[in-house]
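Selected chains from the complex are presented in situ; the others are not included.
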Amino acid sequence: MLCDSNIQRMKLLLKDTATSSSSVSVESKTKLLCSIYLQLKSQEKADFLRHLVMNYGVNHSSVQKCARSFLSSQEQGESSRIKAEENLRSSLTPYYIGLFGHIGRLEGGVKFLVDLRKDVLYLLSMLEPNKSIAPNIKALNKTLRDLLSLWFSAGFMRLQRVTWDSSCDMLQKISEYEAVHPVRSWGDLKLRVGPYRRCYVFTHSSMPKEPIVVLHTALTTEISTSIQSIVNHAHLQLEEKLFQPLSKDVVEDPKNIHAAVFYSISSTQKGLQGIELGTQLIKQAVKDVLAEFPRISLFSTLSPVPGFRDWLLLELSKDERGALLSSFFLTDEEYTSLKDHLCKNNAVSVREQILEMLKSNQWLQDANLSELLKVPFMRLCAQYLYREKRRGYALNSVAHFHLRNGACIWRLNWLADKSPRGLTSSCGIMVNYRYFLEATEINSQRYIEKQHVEASEQFLHLLGLSHHKSSL
Amino acid sequence: MLCDSNIQRMKLLLKDTATSSSSVSVESKTKLLCSIYLQLKSQEKADFLRHLVMNYGVNHSSVQKCARSFLSSQEQGESSRIKAEENLRSSLTPYYIGLFGHIGRLEGGVKFLVDLRKDVLYLLSMLEPNKSIAPNIKALNKTLRDLLSLWFSAGFMRLQRVTWDSSCDMLQKISEYEAVHPVRSWGDLKLRVGPYRRCYVFTHSSMPKEPIVVLHTALTTEISTSIQSIVNHAHLQLEEKLFQPLSKDVVEDPKNIHAAVFYSISSTQKGLQGIELGTQLIKQAVKDVLAEFPRISLFSTLSPVPGFRDWLLLELSKDERGALLSSFFLTDEEYTSLKDHLCKNNAVSVREQILEMLKSNQWLQDANLSELLKVPFMRLCAQYLYREKRRGYALNSVAHFHLRNGACIWRLNWLADKSPRGLTSSCGIMVNYRYFLEATEINSQRYIEKQHVEASEQFLHLLGLSHHKSSL
Amino acid sequence: MLCDSNIQRMKLLLKDTATSSSSVSVESKTKLLCSIYLQLKSQEKADFLRHLVMNYGVNHSSVQKCARSFLSSQEQGESSRIKAEENLRSSLTPYYIGLFGHIGRLEGGVKFLVDLRKDVLYLLSMLEPNKSIAPNIKALNKTLRDLLSLWFSAGFMRLQRVTWDSSCDMLQKISEYEAVHPVRSWGDLKLRVGPYRRCYVFTHSSMPKEPIVVLHTALTTEISTSIQSIVNHAHLQLEEKLFQPLSKDVVEDPKNIHAAVFYSISSTQKGLQGIELGTQLIKQAVKDVLAEFPRISLFSTLSPVPGFRDWLLLELSKDERGALLSSFFLTDEEYTSLKDHLCKNNAVSVREQILEMLKSNQWLQDANLSELLKVPFMRLCAQYLYREKRRGYALNSVAHFHLRNGACIWRLNWLADKSPRGLTSSCGIMVNYRYFLEATEINSQRYIEKQHVEASEQFLHLLGLSHHKSSL
């Protein structure tokens, strides 16, 4: 319940702003409302949002009235019908959209709405779904998403390359937002924006100091097979010294540059969830790289397979008797070899041991075991990527993202990310999603329209498949 | 009818883009569609727009179905009702809004839509209103306006001061867009962006080289009484020489600056009609002036009274017998004096003569006549501004604009614009709408909510009114 | 004589600044001194400069003393000798150089010194050479030139391309400084910085808004033969309208660009006379053009031949009896034809008539005459350029400039500049000095070291010469 004096003030301000048309006084009241909101605690924000959807949402009875008018207008000609539609549409517009319009006009208002949606999403995640208010909050979320989607369309985004000459502020944010392969030090960061690297961001005109999406790219001689070849922390030990001495700068030699490998892409604003900007960023990055190196022909990602280990664990857990393990997951030969290796001195079943080692990531310590697991894990990973679906599309979100962009699944790389993070998410496997520029349009269309997953010979081979027509 | 091969291509492209969700291939098709549209002739554009609204507007039968579902959902609980509302809202969304979304994502796409709306407005103005397609085109217009309104809200606009150090491109545009007091030469233009002048523009992040709204401001010792004191072309005759020699620059002396007079404000994009940005520009200009000259306390416009002469002509024409002239428009005394002056050697009636001279602007040539007309014309102009209403608000659009912003009608100025343009629109009268910064909020609110017109003692005096509470 | 109170103050300030080492108080005194100087009239400036050289030049007796010490130090070892040299060098340094150092440290100080040198040059030009003060003023001039030469070396200059997006201030200056082919209107100016044109300037870090050297370049299909093909004013007649409507911008088609023609280069600062920056500007312009159009291979000027007509007039005047005309300047055939044409109805001698028509530029009106003059005038112009020398180098300063830069004389163009200006200076002839990039170094060296003038076959042919080794 809203009881605080702040909340009382907000209620009054809401009354004055949400339903009023833009005028001078609305602006200052809207500002005040926003500044109070920013000081609220989590629970108070939730209370305010509830108040908002209950009192400034759609007027249901008005919608009913308009719907009836509309239905009875059908025989009164086009003009009446369109008028009635207009009224109906109007009645379906929640009042709070007026408030959002006022906020959007403020300096910093767009950022406020992005953060507001974050709060809405958080509230939704906390809400018991059968709570009667849930559909109203969902409607609020949808309204905000649609609004932000208009404001964050590509036409308003600006591509920037981030280098060591960019502001410390920007670089600090880049570093903090990096979720895929965490940055370990300023020295590490310097390498990621230095020679043979391209770090691109999208910024938005209403929040120019904030990187909205970040794309890390490595310029290499060939499509990389492991993340350690790109983000190698080994030589950073010297960095106990705060700064490395200003060394002669490495100069890029274009002769060594044949591939652009996208090895990390992160969206930074939770409040923009569901508003796809990564695709555009990759497209513009490709353009920018081509402008500088017109002869580069290899464009690919080096991506994790998040969820693969969890999926594997789940599948193995379900297979309580181990029947599938010996027949479906593994070939006879593989199963026998593993059993020989694992059960020599150990009574516990193969399945249990594998489960255990998957959980602890310890299989990597045993070089022989790791060698035995390579073929089956690679195959299983390929199955996971190629066959596990959600509404017909790839279940794995990274795969889905790149396939929708028109990439193909090009290659799985064994032990490509041996960090704890890499093992825990992907059993150390990484994928190259390759972008054949001339084929992305058609690939994208076939995936979107027909759920066709484009993949290379070598990948299909892992699955025991092959296709004649492949040009890959 | 659409028959051209271009139009056939556009139809196909429309099919692929308007209803498809964003994907790689949609972008290139949308680009192509736009580039073809830009090459169409006026009539072809109209054909395309007709095709668009007839085939990609709202699906009326779908709306009917959803409306019925909605009405029958009323007793199935909140969740169903909201779901049904969502469906209904969705069915009311014209398909072409999907296309506009795709266009907005293109580089230059926002500008395309601004220009598209210009075409729509033109088409509307050409359309016979009883044409069956008119309501559909109106709906298209409304959709575009709402969309552009979201994109051109103040949060996306950037205030820029334009000076002689701004780009020639920007200055040429400023000059060409100046509708109120036309720029006569580059020398004239240089003065308007030079010392004792502030020229502000709003630009938009998606079209940064285009001044969307332009505000010309003069920094003066007191609130100006005539436009000639600001835009004086007299000394520009020397300019037969193409360029004036680089003279020592005039340096502003802050001691001489006590007033900021807004003497011209122009919106440049017809496609943004109805999307109010001038208010924001004035507010930001005030801030900028105050940042530089914190002690300035006089903020005022020097504005024309467009429509005053036409109104006067109309009123006099209606008064066929001249009855009102001698009783209502003029005092007995004024009428007698004028009659004495005009009918000495001339048999034509006072009314006819006045009508004639108003039409030809010749009354100004006769100094005595002009003196006799001063008091009645000032009073009539005051009546026109203060009493002529449209839906309760000031009929005169300039007055309406500034009153809504919270200004008051401060002073009428006789012979303030003696240019042919000034005589033809306003009988040479100009108004100062004054902004008392501490009162704009309350003024704005009282005008918007109660249609209260704030005016100064001296102005009310012209009307034979006065108010005790006035602090002006 | 210095008598004014201002001058008295300057004398005192001079005493405090010229000989003092830099300290806080020197700065403010130097500023004051400069600001007083700027307000002096021409004669007062001259007085001040006289006072400066007479009292703050070199102390001659001190030089004598040091010279004697130096001579007697010769046998006291390297260290003493170098010390004595140091003292001698020191004694030869005029005191006013200390003042110039203080001025150079001020904001705007460098510009002040550039303008001061202009005053010095003016004073020198006014001075009777046998005036006893002349050598002192000359020494002052040399000191200033050496100092400015250090500050205006290429490392401090910044290349900028000027376009219609540059500031109006810059474009106005470009227009006013254009001496070779005067700019007639803003529309004309817009063309000179628009498509198929490149306008480059050098600016200096201490006076960034001032174009120091300006180079106009046309991008054409072939090396231009006339200035009218580049600066065509014909279609500007529409410009009675102040501004041309915003037309669709012409877009450059790289396929049409095979040559870069430098058609005007101007130095703007008289005070930098003798400090060569044009060469560097051309070199950087070539680089910039090549970066954009890597396949351009034709680099050439289209230059006037200033002084050709005067030279011709002088030569003809000296040839009082016309003996040379008929034997040396013209072939028999040419002379006969001219005589036939000119003396049909006219008793005046050929020589006199030619002299007269050269003076009045009227020969161009008579198409037949003009045709008859073409061959001899082209030959004479070639002789003027190729054979007239000053200290062994080309007499014509434009030729000297480009030959020193390593260009060759490529082609003479008949009726290439039919403007009054072009006729008066060059009898309408223009030259292409062509830059063969791979040969400029060697050409430059051969011209500087051996006074070798590189020229094309076609040019030498005009002179009745040819060379076998020419690769042109």
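Labels for the chains are A, B and C, by order of writing; each one numbers its residues from 1.
What we mean here is this: a contact is a pair of C-beta atoms (placed from the backbone, for glycine too) under 8 Å apart; a residue touches a chain by one contact, two chains touch by 3 or more.
Keep in mind that this is a model prediction, so the values were computed, not measured.
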Report summary line: Whole-complex count of the repeated chain (3 shown) stands at 4
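We adopt the following convention: only the chains that are shown with their structure count from here on.
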Report task. For this assembly, give the contact graph shape among line, ring, star, complete and other. Result -> line
Report task. Report the chain closest to the protein's overall CA mean, measuring from each chain's own CA mean. Result -> B
Report summary line: subunit B turns onto subunit C (C-alpha superposition, degrees, nearest 5) by 180
Requested in this report: Could you put a whole-Å number on the gap between the CA centroids of subunit A and subunit B?
Outcome: 44
Query raised in the report: Distance from the CA centroid of subunit B to that of subunit C, rounded to the nearest Å?
Result: 52
Query raised in the report: Taking each chain's centre as the mean of its CA atoms, how far is subunit A from subunit C in angstrom?
Result: 62
Query raised in the report: Quick one: in the complex, what on subunit B touches subunit A?
Result: 21-25, 28, 58, 60, 63-64, 67-68, 70-71, 74, 78-79, 81-83, 85-86, 88-89, 92, 101, 104-110, 132, 134-136, 138-139, 142, 147, 150-151, 153-156, 205-206, 276, 279-280, 283, 404-406, 440-442, 444-445, 448
Report task. Going by the contact rule at the top, pick out the subunit B residues touching subunit C in the complex. Result -> 164-169, 171-173, 175-176, 183-186, 190, 209, 242-243, 245-246
